[in-house]
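Excluded from the complex is one protein chain; the other protein chains are retained at their positions.
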Amino acid sequence: MSLYTRFPGGIHPHEGMNGKPVTAALPIEELRQPARVTIPLLQHIGAPAKALVKKGDSVKMGQKIGEAAGFVSAAVHSSVSGVVVDVQPCVLANGLQAECAIIDNDFKDEWVKRQPVKDPEKLDAKALSELAGEMGLVGLGGATFPYSVKLMPPRTKLDTLIVNGAECEPYLSADHQLMLSKAKEIVEGAKRMQVAFGIEKVYVGIEKNKPDAIELMTKLCEGDPSFIVAPVPVRYPQGGEKQLVYALTKRRVKTGGLPIDKGVLVVNVGSCYALYRAIYEGTPLIDRVVTVGGCVKRPANYLVRIGTPVQWLLDASEGLLPQARMMIYGGPMMGLAINRTDIPVTKGCSGITVLEKKLMPKPESSCIRCGRCITVCPMLLCPSDIDKAMRKSDFETAEKLGAMNCLECGACSWSCPAKRSLTQSCKTCKKVITEKRRQQRQREEAK
Amino acid sequence: MKKKKSMRSVFLNGIFGENPIFRMLLGMCPTLAVSTAVFQGIGMGLATTFVLVFSNLVIALLRNIIPDKVRIPAFIVVIATFVTIVDLMLKAFIPSLSQSLGIFIPLIVVNCIIFARAEAFASKNSVLLSVTDGLGMGLGFTVSITLLSACRELLGNGTLLGAQVMPETFQPMAIALRPPGGFIMLGILLLIINASSKAIVKRREAKAKEAEL
Partner (left out) sequence: MQKKLIVSAAPYLHNHAATTQRIMLSVVIALLPTAAAAVWFFGGNALMLIVVAVVSAVAAEYIWQKLTHKPVTVSDMSAVVTGLLLAFNLPANAPWWLAAVGSFLAIILIKQLFGGLGQNFMNPALAARAILMLSWTGLMAANVLPHAGQWAAPVALDAVSVATPLTHGATGFTLWQLFYGDVPGMIGETCKITLLLGGVFLLVFRVIDWRIPVSFIATVAVAYFIKTGTLYSMESGAQNVLYQLLSGGLIIGAVFMATDYVTSPITGIGKLIMGVGCGVLLFVIREFSSYPEGCSFAILFMNVLTPLIDRFTGSKPFGFEKQENPAKEAKA
């Protein structure tokens, strides 16, 4: 395929017996509503939303309960109708506490008044961005970047839109099943963005392990020459923004930059669908597709209301298999291990993966400088050197080595024969360096 | 903490506490170069001791007269005098040793040990203490270089002071007599000494703790 350019690095993580092959064939089923939802006000990158409700308020489905606070922030909506029990800090998947609205479900499913956009064809970038902000749209691929910012009228001219249906993360099939059941809506959502930004070419990037989705999408896009369905090879992290942009357009996104700088807009299929619903139904983002996979008795793809506790999903999947020892919020490569099941599903949660102990790595040993981490790093970094710098708390060296460019994809840790936690070291470096930069900026502002 | 230095502690300091070779890593040039045979090692050690003692003596005597600004040239003149004496004496009485030590006898002038003791000790302490210090340091140097050269001669030649020690079947390890062998052997000795002194300190501390309990 001349269309595809191989991005540097990358791996082929094997998934074992109950990985993608199992969940990929399971159609989306709507999950029963829980009796109580816990909706965090921080489900996105940026500042937490400001609560609009207080204890005792009754809310309707889709009612805005948190307002975007600041430029990079997103609104939060109630996913059920009922009564607010409390607004209090709760533990989220990353182990930190964040303000959450806890709502008792009355199971009436009373919607707020929804208002579809009158003239969808005439939406421009500004209106799209405002709508996305109002509807609490964030990137559903995992980064949860607020769409009110992403869809802002850009300074540079955009010429390419990439609809990201690669879903390279093992075990997860949420996007795959969404493409199968809502293909028309996804294409429609993408078209609105294409029109709004005056984009010439739209690529739909789908990994080749989803032939049914590729076929369906190709059929849908036949009439429109500007839409190109691009099957991309199965290679992790193919779904990474920069990797997909390079693979389809040969453009290298600048270090520290965004695809927009190169005239490319990358949108996850789930976000396309959410945008479609926001435009044509006036529905805010209150549910999403979540794959429950791995060592559960009945793996499934669920349409889940935001705020549903993980336990509810596990119950629906009839509980864990006896060998289950790790529960991961998200996919096994980039997700977070959790040890409690009262954590709510948020906008960025694409799956709950349960793994067995067999998959745990052996204890780490000395680095033998084999260079495998360098070969697989999609960002051309040297993870082993960053790891060494981190262990010496030498964050300046780590910064020089480009630690800030790390995608946190996990390819280095996956391939390390000494089983060193290279990805974690890069993450630590990123956190420390970000904090240092923030402090420095504060100092400079104080002057 | 500043106690009056006793002669005993100053003397022992040179051999153990601040052993010039194994503790301070001073005078590495002659140490590595001439320690290929015990005889040479002892000769080098004694020559250095002689220079140390007398230069310390003279510098301590003159310590209040030498102006601070020119003290380094002054030290060098004093040291060079004694080195010349040693050099000429060796040439006269032990020409074989003089021959094998060669350039390293005149080079004692720039030996760090002597200079360091002049600067750090003799120029600040009384004559008697300075002589004791020179004696201690010199002995420390002699013992250390003899130990090193004994190891090297034993491994590299199978002999000690020229006498066959190892059994006839022993195949000498020639690298011990070469420059890399000097470095390796010094490193190994340092390892042993550091490890054992650490162990001693640890045991002492454990004992002290026991006594406390």
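Letters are used for the chains, namely A and B, taken in the order the chains are written, and counting of residues starts over at 1 for each.
We adopt the following convention: a residue touches a chain if its C-beta (ideal position, glycine included) is under 8 Å from a C-beta of that chain, and two chains touch if they have at least 3 such contacts.
Please read these numbers as outputs of a predicted model, since none were measured by experiment.
A.B. asks: Among the options A:S365, A:S393 or A:Q440, which residue touches the chain absent from this view?
C.D. replies: Per the contact definition at the top, the residue touching the missing chain is A:S365.
A.B. asks: Please pick, from A:L31, A:V292, A:I328 or A:A389, the residue that touches the omitted chain in the full complex.
C.D. replies: A:I328
A.B. asks: Can you list, in ascending order, the chain B residues touching the missing chain?
C.D. replies: Here the touching residues of chain B are 171-176, 178, 180, 184, 187, 191.
A.B. asks: Write the list of chain A residues that the hidden chain touches.
C.D. replies: These residues touch the chain not displayed: 7-8, 11, 13-15, 170, 242, 246, 252-255, 257, 324-328, 332-339, 353, 355, 357, 359-362, 365-372, 374, 378-382, 384-385, 401-402, 405, 408, 410, 413-419, 421, 423-424, 427.
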